[in-house]
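Removed from the display is one protein chain of the complex; every other protein chain stays in position.
Note that the chains take the letters A, B, C, D and E in the order they are written out, and that residue 1 is the start of every chain.
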Amino acid sequence: MGAVKLLFIVQRPPYKSENPRLALTHAIASQTAEIYMDEGDSVVPTMVFVGDGVLNAVKNQQAMKLYGVTTTESHIKSCLLIDLPVWVCKEDMERLGLKENQMITDAEDMGAELKTKFVSYADIQKEMETVKHLLFF
Amino acid sequence: MGAVKLLFIVQRPPYKSENPRLALTHAIASQTAEIYMDEGDSVVPTMVFVGDGVLNAVKNQQAMKLYGVTTTESHIKSCLLIDLPVWVCKEDMERLGLKENQMITDAEDMGAELKTKFVSYADIQKEMETVKHLLFF
Amino acid sequence: MGELTLGVFPSLVGSMSLDFAFKLAEAGIAKGHKVNMWLSGNAVMMAKKGQKPFKDYSHLEKRMKELMGKGMEVTVCEACAEARGYHKEDTPEGMKRASMDWYLAKTVKTDRLLHIGGE
Amino acid sequence: MGELTLGVFPSLVGSMSLDFAFKLAEAGIAKGHKVNMWLSGNAVMMAKKGQKPFKDYSHLEKRMKELMGKGMEVTVCEACAEARGYHKEDTPEGMKRASMDWYLAKTVKTDRLLHIGGE
Amino acid sequence: MKLAVFLSDWRRTEETLERMKAEKLGVILVENGIYHAVVKEKGKDSPVLSKAGANFYVLSDDLETRGFTAANVNSKVKVIGYGDIVDLIMNDYEKMAWL
Partner (left out) sequence: MKLAVFLSDWRRTEETLERMKAEKLGVILVENGIYHAVVKEKGKDSPVLSKAGANFYVLSDDLETRGFTAANVNSKVKVIGYGDIVDLIMNDYEKMAWL
């Protein structure tokens, strides 16, 4: 099968639902999926935040300090750290009045090289066509 | 304290959420609450279906036949059977194009005397002002 | 000082409404109020002891026990618990199990009721 | 005949999405397809045996066992289960526990994936 | 792409669907999504049913569970069962989205 592409699409805001977190933790699990796969196979996920889901990528989340629960922010940074692409829909940011300087743009503090990509919905549509499976959260 | 009035307000459609069912079963539990109360005290609930919640009162629900789960319809009828008032908002029925002949109007098949009351939102607002506590489901 | 009853229905992991309810209860007790809590629907997930405290998930067993130690009554819907496979022996110490009429009865004397339906 | 993988995340009681998933699996198996199921999030509520079959609540343990008897693989997210207090000894017979990578790996060979995020 | 979208809710997921494009698009109404097939809010069809080029299906089990029958269903929508959904997934579409 070789490399199989998956698109993880988060369309809801964080915390009121476990879904955005589960999208991130499942995508990150692609790193260790080899043990269940044949030689040469792999899964290659991309994380996409779209619609109200772009609110997941707002920075300075304090869930750990206030509720003792890992922030969605730290999961997004973990994705960047393992070179897992994180995309945020530009049009939805604009609709909600979110500026890039409010968003998680990188995880340099953790040593990650990959940066968040702010993309247009057309890019997301194109990626939906390219991947093998869609996972809406 | 005497008789304490409670308003159970269901604003969501049935089945996609456990809430409407829990509203009904909790309201019905008022019948047996005496064991926890002082002599002379009682709770007097009214069930109200409002907004998209009026869809709970559509008749001929087949959840038991198809999924093996008690219908919301049968819970509504149980309310009528124990003389627990069931109100459905007329304006919302009209908005959604629901006619009275599509709705649960009575539980005569179970021997109930009380009938569903189709009320205006103004009546519901008035009741919200009268009761001691509101329970939104 | 007054009496506040919280009826909580959303699940332990997900909406964080249970986190809200316990924080509110804590603040209420700190101000000297009597607080009661009724757990029903998916909130009966609190009625299973031995939950592992991972940082990715809400974990409230410890806080609940502290608050019960300060006089909060916590009662869980028995039928909702049994339907999910939580039996008497699974119940955390200090938590009571009862049928829904317990909650209805509490509404009579309580000064305030915050019913968190959710989900 | 093909292979269909269902990823299911909503809770046992509430949305009825688990009822949907098992009915779909049943129909798929009846048509000769191979069906796999991944249970994560609140859907790990399936990983607690001894749930009482009340008529007011979805009860799927029996149907799940029948379908596993017909070759359906059912695997549950281990961390999600432990966080909710469902341990190894609680797991219904025939159900596997694994980490999330099991689901990711399944997506490689399966012909179709229906991911039911929900809630 | 050949995309089957499962609409499982009534009020929350229409916007996501509105944006999606596919050469072949199936919209399968399940759970509370069935209200798109039977409710005419303020006398109008659900906006979902105006999605251009889509084929619409509604699951009879979820329709009848909620007290509706094929007689109530909008003429744009075909009433199907679980077996039909399996065939749509395995034969007619390649990718699935559950909204």
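To be clear about the criterion, a residue touches a chain if its C-beta (ideal position, glycine included) is under 8 Å from a C-beta of that chain, and two chains touch if they have at least 3 such contacts.
It should be emphasised that the depicted structure is a prediction, and the values quoted were computed from it without experimental measurement.
Asks: Touched by the hidden chain, which of the shown chains?
Replies: Looking at the entire complex, the absent chain's contacts are A, B, C, E.
Asks: On chain E, what residues meet the omitted chain?
Replies: 11-12
Asks: Which residue numbers on chain B touch the omitted chain?
Replies: Touch with the absent chain occurs at residues 9, 11, 50-51, 121, 125, 128-129, 131-134, 136.
Asks: Touching the hidden chain in the full complex, which residues of chain C are there? Just list them.
Replies: Given the touch definition above, chain C has residues 2, 4, 15-17, 20, 23-24, 26-28, 30-31, 33, 111-118 touching the missing chain.
The rule is simple: only the chains that are shown with their structure count from here on.
Asks: Check every other chain and keep only those touching both chain B and chain C; list them.
Replies: Where chain B and chain C share a partner, that partner set is D.
Asks: I need the common contact partners of chain A and chain E, sorted by label.
Replies: Common neighbours, chain A/chain E: D.
Asks: For chain A and chain B, what is the smallest step count along a path of chains that touch one another?
Replies: Minimum number of steps from chain A to chain B: 2.
Asks: Looking at CA centres, what chain is most distant from chain D?
Replies: B
Asks: Any idea which chain sits dead centre by C-alpha averages?
Replies: D
Asks: On a CA-centroid basis, which chain has its centre farthest from chain E's?
Replies: C
Asks: Where the centres are mean C-alpha positions, what is the separation of chain A from chain C, in Å?
Replies: About 33 Å separates the centre of chain A from that of chain C.
Asks: Send over the residues of chain D in touch with two or more other chains.
Replies: Residue numbers touching two or more other chains: 13-16, 23, 41-42, 56-57, 59, 113, 115, 117-119.
Asks: Using the touch rule from the top of the page, what residues of chain B touch 2 or more other chains?
Replies: 15-18, 25, 67
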